[in-house]
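What follows is one structure encoded as structure tokens, with my remarks underneath.
With one protein chain removed, the remaining protein chains of the complex are shown where they sit.
For reference, chains read A, B and C in written order, and residue numbers begin at 1 within each chain.
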């Protein structure tokens, strides 16, 4: 038992964090918000060079052969920087799903290019049927009636939806499964797809909440009203403490869930992988919702404008709180897992 | 439209408040808590002298011929003083029920003595089947399968329950309806019984919450820690404000509900008497629960002891929050009334 | 206690209801924070005015009906219930007008009130500055007397409706050596004045709901001084107590939203999660409580009683209720689909989301709820300040 990142895990995450700090700055994100694509040019490629896109792809296919519990620290950084590229969908959901569920010949072809980032994967959530970043992707993992499919983007029809966050592109899609697109018929594959998607949203949500807390602490320490920093007020202090508490208790559950996915079992007696994942998303969704609300309240009117950077994380936070199932959805899922409801 | 007490209503309530202040002081209540009876000697008689016991009994039977909206201000005072006598059960529930639903000959006999307080009435809640102050009562109003009965205390068997508040005596009872005890077969009579009971609990709950707020404000203004009154801390201020807000919004609903009972209709478009009553109890229960929690938190350890007077109102508050249906019960009742559930 | 309306009040309610039924625009107007929407809302104000519905409590000579607060509550209930457009001139009608009635000269009243009521002149608020938000008294924008003129220099921010308004009411420092609440004056400034520039500021949803206003030797004639020179704080406070009080947020606004929430619940199939049903009940009950608390406050006002706790207590309550109402709707929508992406489609979902974003500003503006809770504790409950 050692519940802490390894040195390698910390190192990788901090590498990615430095790249994001430079290439995915608030300034760059503001500019991306004004582009039709919503993207930051070159960011995908720079991140690909670190090997991140193949982090969970076996070494035999050119990946790094790591797992969810290596990724989880990076996913939090992706949220913390409101990264506009579908790294989570590609590296944390689609690639590991193909690795685990596809036949070897199919897998090899897809994974080798995916590991380098030259083929871009994304995923449609079995919970809400939207797909992120369709336009910039090559291959989409989709579920239909307990079947897992990998569908080339050019074979689907998609209708872009107008997201509250112009850097987070989602589409409604229409597609037909064919024998050629089929990856797996195991119902467990869809459960795995759900769990990986939920975990990646949860981990990013914690990162967003963390960023909102950091921005708020810094703002209320500087901003003066009535001759002293706003942050000297006990009510403001308690808003910040409550954010910190919510984050501190969501974070370990997210890490535990990543371990459960890697090990295909829960480390908790009488509990399941899906249970760990839903527990993590419940607290992560709650933490980021609280963080959005409190950050805005502590910033006052300035946080309410497009010009202030806060809005970037508010919008991402609202999205991550609800995507892949909100807290209510996962509380209900847990109710079933705990045997409280049918 | 004039939403305020009349001068007469204010006068009556303030009269009763002065009596209670003297005869039902915290000291007297502490002593009563050590008596097996849990009662303050002479209090019933003193209150009876004001005409209070017959306040809602028609003048032809020796009462004052007033209604719920006159009583509501007094009920709040009864809660505020944690009055240990079943005045609410007698004057606000049982007597008006007999007045409205009993045949004249039955009514006259009961009401004439009830108006003077020499016959003591109490009531069993159709919601939870307990009866308050059985031992000191003469006649108990009870419901059975949509029938309203008035049963002499000596004809029932009762088992005293051990209440958290030694001044609030409740019993489980066993009894059999007979033609002689029957008052009414109208289903509406039971609805009326419920509404009057719920309203009286709600009004007293607001009074208890008010008292808890007053005690807290006074304590935190005096008590010093770190060289200044505890009440200078913003967190303590906000606890108190939140109590005040909850009370301020529960109170008008309680008054509106009393008017609705008197007028046998709701003053709100597309709404019902039962709806007004349940709305009032929902907010009153929430207000008093919040008040208990915040008052204890602001008092610190001292509030946690039997010696400090706070406990008298904490215990009464917890009881009133749940008796005649807690907030959840009344939210569900409202859900039906609003057509949200079946 | 008498909770029945009079026959006249009943008739008035029917009259309002019928007129609105026959006259509200068939299509939802575009947002009043777009230029097109702004003008369409102005036209709607004109129509209200022409039919005597614009300012029912004002004296007849300014376009009102001389009605009381109870009738105003009825009007607002019916107005929101009908789904009529938002009022684009609330800054003028709710914030400036009370100060004009209290402090304005007859000339000023004649000059400004009727054109405000008719929507001919739409007002923006110009109080806040970058360093004067909650701490309004730290205003730095200066106005120097120069003969018959005040010459303004400085910057205002968070001017709601500022992008397209015709006039702006400002608080400025006319005594350069003064501090805090002293030496301030209240000026009414034409938005097309020379030396005045405005820069729209986009809200979260991308609409320019605010503006920044820059004054560079902007000349305003002294006839546009409201109240006396140096009396600006008192004038502002007569508005502010109004802003935080009953007038800004009529209960009809919330009971109407609560009703829409009940309808949304009803229209949702399969039935929403029972915990959401309870949230709907909870929000509905709170809107209902706000309605009756407002009625009780109206009685107090009519009987000349001083309002102590009401303004702050009501501000905290309505602003948190408003968030709760909309958050509950979003949770219901989210439970049946992924609402969050529907932001700009003119669907039912969008209205709730826009309403939610709007509601989030409630606990911030007009004195943050943290400050309101301090006020309740210190001024109403009497807790020690230090």
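In this section, a contact is a pair of C-beta atoms (placed from the backbone, for glycine too) under 8 Å apart; a residue touches a chain by one contact, two chains touch by 3 or more.
Quantities reported herein were computed from a predicted structural model and do not represent experimental measurements.
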Visible contact partners (per top-of-document touch definition) of the missing chain: A, B, C
Hidden partner chain, touching residue among B:41, B:152, B:187 or B:300: B:300
Contacting the left-out chain in the complete assembly, out of B:76, B:192, B:242 or B:326: B:326
Candidates A:255, A:274 or A:311 - the one touching the absent chain: A:255
Which of A:41, A:152 or A:335 contacts the chain that the document leaves out: A:335
Sites on chain B contacted by the missing partner chain, in the whole complex: 128-130, 161-164, 170, 224-226, 233, 235-236, 293, 296-297, 300-301, 304-307, 311, 314-315, 318-319, 322-323, 326, 328-329, 332
Where the unshown chain meets chain C, residue by residue: 273-275, 278
Interface residues of chain A (partner: the chain not displayed): 1-6, 9, 69, 213, 217, 220-221, 228-229, 231-232, 234, 236-238, 240-242, 244-245, 248-250, 252-253, 255-256, 258-259, 267-268, 279, 282-283, 328, 331-332, 334-335, 338-341
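Convention: only the chains that are shown with their structure count from here on.
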Far-end chain from chain B, centres as C-alpha averages: A
Nearest-to-centre chain - CA centroid comparison: C
Rounded Å distance between chain A and chain B, as computed from the means of their C-alpha atoms: 53
Averaged-CA centre spacing for the pair chain C and chain A, given as whole angstrom: 39
Per-residue overlap in chain A, given as positions that touch at least 2 other chains: 233, 235
Multi-partner residues of chain C (each touching 2 or more other chains): 370, 373
